[in-house]
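Structure below; questions to follow.
Yeah, one chain of the complex is gone here, protein chain that is, but the others are all in their spots.
Each chain carries a letter (A, B, C, D and E) given by its place in the written order, and its residues are counted from 1.
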Amino acid sequence: MSRKDSRGFLELRPVSIECDAVPHAEGSCLIQEGQTRVLVTASVENRVPSFLRDSGEGWVTAEYGMLPRATHERSPREAAKGKQSGRTLEIQRLIGRALRSVTDRTLFPDITITLDCDVLVADAGTRCASITGAYVALVLALSRLAAEGKIAKNPLKEPVAAVSIGLVPAEPGSPGIVALDLDYAEDSTALVDLNLIGTASRRLVEIQGTAEREPFGQDVLMEMLSAGWSGLERLFALQRAVLKGRVPEGFTV
Amino acid sequence: MSRKDSRGFLELRPVSIECDAVPHAEGSCLIQEGQTRVLVTASVENRVPSFLRDSGEGWVTAEYGMLPRATHERSPREAAKGKQSGRTLEIQRLIGRALRSVTDRTLFPDITITLDCDVLVADAGTRCASITGAYVALVLALSRLAAEGKIAKNPLKEPVAAVSIGLVPAEPGSPGIVALDLDYAEDSTALVDLNLIGTASRRLVEIQGTAEREPFGQDVLMEMLSAGWSGLERLFALQRAVLKGRVPEGFTV
Amino acid sequence: MSRKDSRGFLELRPVSIECDAVPHAEGSCLIQEGQTRVLVTASVENRVPSFLRDSGEGWVTAEYGMLPRATHERSPREAAKGKQSGRTLEIQRLIGRALRSVTDRTLFPDITITLDCDVLVADAGTRCASITGAYVALVLALSRLAAEGKIAKNPLKEPVAAVSIGLVPAEPGSPGIVALDLDYAEDSTALVDLNLIGTASRRLVEIQGTAEREPFGQDVLMEMLSAGWSGLERLFALQRAVLKGRVPEGFTV
Amino acid sequence: MSRKDSRGFLELRPVSIECDAVPHAEGSCLIQEGQTRVLVTASVENRVPSFLRDSGEGWVTAEYGMLPRATHERSPREAAKGKQSGRTLEIQRLIGRALRSVTDRTLFPDITITLDCDVLVADAGTRCASITGAYVALVLALSRLAAEGKIAKNPLKEPVAAVSIGLVPAEPGSPGIVALDLDYAEDSTALVDLNLIGTASRRLVEIQGTAEREPFGQDVLMEMLSAGWSGLERLFALQRAVLKGRVPEGFTV
Amino acid sequence: MSRKDSRGFLELRPVSIECDAVPHAEGSCLIQEGQTRVLVTASVENRVPSFLRDSGEGWVTAEYGMLPRATHERSPREAAKGKQSGRTLEIQRLIGRALRSVTDRTLFPDITITLDCDVLVADAGTRCASITGAYVALVLALSRLAAEGKIAKNPLKEPVAAVSIGLVPAEPGSPGIVALDLDYAEDSTALVDLNLIGTASRRLVEIQGTAEREPFGQDVLMEMLSAGWSGLERLFALQRAVLKGRVPEGFTV
Partner (left out) sequence: MSRKDSRGFLELRPVSIECDAVPHAEGSCLIQEGQTRVLVTASVENRVPSFLRDSGEGWVTAEYGMLPRATHERSPREAAKGKQSGRTLEIQRLIGRALRSVTDRTLFPDITITLDCDVLVADAGTRCASITGAYVALVLALSRLAAEGKIAKNPLKEPVAAVSIGLVPAEPGSPGIVALDLDYAEDSTALVDLNLIGTASRRLVEIQGTAEREPFGQDVLMEMLSAGWSGLERLFALQRAVLKGRVPEGFTV
């Protein structure tokens, strides 16, 4: 048994992060994972939502979108339909929560940082790539704030990244194989789909696992988590590599 | 250490399910879990969404809503605001997926069953109560279809229910205590929040765990899962009890 | 000639009001009239709409909704459709006007009381039941404000209630029979439909009469009004009965 | 006591109806009542709403709008706000019901006639003027259908018109004076506001009376009705006068 | 070759402007050009949009609408559809720009003038008629401000007007004929459509030319411009004629 792109079941697709992909943004990157391509920008604004006014805390939030032809078939444009889908809202809430979980927002009061994650090409794993890339864009934006003397200390506690793990069908009668970082073809036939968001200290930020066809046993969950952590290690290494030399001194990421 | 309502940390709140709470609906119940109260109806319609036309499959879907004063402070009415919040959409997608995971939809082609879960009083755990109650309403609606000779076989594979588990703060310096079925006061200070949707055969349908303050270790996840399963056992027992005598012969639930 | 539930033509359906049906609300009740069931909450907020700012007056307003399966056939959820229907808006404007007509709003400046009337089961007469119940919820909320010392005097001038009256078809050739408090089956074949909102001093707050099939003479109007007043008397008696002992001294209702 | 424009309390404002005010429409008129000016068109379309398909009945419906500067202060354009107000929806539902009540829709199956009532200048009484004018536009459109041989018989049973009546404040201490056809200045201080829609056979189509400040006695209602009927008589005479010579033979209106 | 209404190809349709067509508005007119009829009001409000606050400048903006039966076939009402079409937005942006181009807005700081252009009857050329009429309504509103002493100097630099020019098909094989001020029948078969907005000093404010069927040469553009200027001369003369005697002394237009 092997995967159609000859990857091992516990291998990630080729992944790369190109920093500073958008000139106007305070932080930005283009993250590619296989064919999936997401452009992430971090925008800094001197305001906070009303529920944080006078709280001494800043805000980190995310928006997510997909270009209409990011997908195999063209999807209607959300701006033209006049509303964002439930899927879009769910994903952008997830991205926002993930980034807030590793950020000390008392260190940038009265500032909102918006992470816009726009999918240029979708081949599964777009929410995970968005989170992994958003961390990089956020570091770049905060580094700029530090360089400009607007923040005194690094508000990031530790790196966060996300990876998808699936249970894909094996031969008939067999119970399925745990596979890392599914592409669209694999994802659309997977039995179980799990997104793992974790930190470099190997702690969980969010876990979302869904039986797509059949309920699954807790042993499967354990095996998927283990595969997930191995994928996250490689993503943390990539984040460190691309950020190297781009952050102010004493601003370890 | 004990809970303010003198429950043990692994105890559910008092929970009850009243069947047939709405006269017009094909299936319905009122589920109460502590102060949380959700009215669930199952509506049968002779149509399927366009993507299932001529597929030989029926459809099961859910909608979720909260009365404006279900909450401690009045919340604006979604119908008046002109759109459902991201939270609402996320929850109703979750309920729909959970019920579909235990249903063989080829046994009721061309039929849509909509589960409306409306929260009359909210004291945390509304999405879990919705799922647990929706299973009962769905069984009642399918039983009626069977009694009317419209379906030949029970399309339900096994019971599904949901429970929330939290990691609540203990004394300062201590790492938190795993607690089952949080109420609003506990939920709003919890360190970790996990929703477990499982089946009577002790398999997972969905797991969603979120670090609300700090990332958490995998050992905490394991302890929360274990607490969750014990809560689910009691919910399956309650579902069986209230459905007893209400389903056609040979229609085990 | 008699009615299908063996009521007399000038009899109300069995009607009951259960106070304090929702724990969080400042005032609330569940009103049932036959199968019709409406949950009413009164919510107190320390703000007024901009047109009343600095006017020395408070505000009383209403919102109305129907659960999707309150009706015989499931109706689409207004929050999902993204707008409230004309019928909904018309009814909630009516409820608000009715309650304001018996309230001295200069006695609670800078306070808004919102009456949410949510129909759990609809069997005709929902707008009338909403008004009759909203009066009770409003009294309860104002009583609490009085008990907390936030208002000095009872702002309610006198009780208000509402009842529907119809002209239902008699034998062919005969001109129709005036009937009180129609249920859905009667309502859907009525020739004339009248809603009467009146006060305990037998004065009119609002009258809305509509020819559903044929224009009608003024004599019919007179007979319907007379039937209406008899129904209102019984509703005022019920309001008094359920509120007894629940209002502060000197706070007659 | 007299009115500021020296009218008697039971007099209408000067009223005129100009037929065929819009060249493209099948029927149209411009109705003026004092300064109030409403342009009404009747549009014939070969379709019916889905609930009337194959029913053998046609449809009559209405839409209502106000130009932004019809009012003393400019009002926001509903098209720009993205929704029609509750008031607009309520008025257009009323106009549609009124016209349907005098129409035999089995005589024009599969045809929809839409009455667009657009207020060019608003000085109170716009809903009543809309109904009175819509009857004229509808007669003109049906006359054209008859002239083209598309309908065999006049579907109109009898004329319908509408008038407003108010209870306006008299000297302090006195109970108010019943006045016909209020203008904006009178309307905005009226104690009671009543709209009477009636037919030439002196039967009621709709009555809507509202206490604007204080509940009112049934004697006031009687006096207002009596004033209303006298106003309607004059409107029926005007309708007859302007339609004279414009309807096919045997098509009495 | 001649036009169906026996006009010459370089002649305008009969055009008239009736000032003060709406009593409440600070400025207003009804402009007719052939069958096209547009009601224009200028409304003065003591506020500016947020981007002009404290800028020392006032604002001039426009809104455009069409009554549903202005057109040959009834069009759906934009307020009912819940949004303005792209065409509507494009036209109202154009009208606003045109009027701002001849206005010195520093002479009425903190004031917004809104030009509402509502098409009562549409027979092509509605955007041009709107601009030509909006200039008149704007002069009238500013004259009133001057008369009330609210502005010291005439903020209008020079008159602006607009005209449409088309290239209409000639005999087969021939290249088309340039024609001024197309009506609907001509417009719907035109090869090229050009709108020219110019000032009395023969300078361009806006030019929009579109190939409706085939791209066109620059020589055609030149011939259309020349025809357009001749039409604009006549519109400036009409504006001057109707405004004569209506503006304060020293307020040349």
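In this text, a contact is a pair of C-beta atoms (placed from the backbone, for glycine too) under 8 Å apart; a residue touches a chain by one contact, two chains touch by 3 or more.
None of these values were measured; they are calculated from a predicted model.
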{"item": "Where the missing chain makes contact, among the chains that are shown", "value": "A, E"}
{"item": "Option touching the unshown chain, where A:Gly65, A:Gly133, A:Gly166 or A:Gly228 are the choices", "value": "A:Gly65"}
{"item": "Subunit A residues touching the omitted chain (full complex)", "value": "22-25, 28, 35, 39, 41, 43, 45, 63, 65, 67-72, 74, 77-80, 82-84, 88, 114, 116, 118, 120-121"}
{"item": "Touch list for subunit E against the chain that is not drawn", "value": "83, 85-87, 89-90, 92-93, 97, 101-102, 198-199, 201-211, 214-218, 221, 225"}
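By definition in this document, only the chains that are shown with their structure count from here on.
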{"item": "Chain centre separation in whole Å, for subunit D relative to subunit C (CA means)", "value": "28"}
{"item": "Cα-centroid distance, subunit A relative to subunit C, in whole angstrom", "value": "52"}
{"item": "Junction residues of subunit E, two or more chains touched", "value": "82-83"}
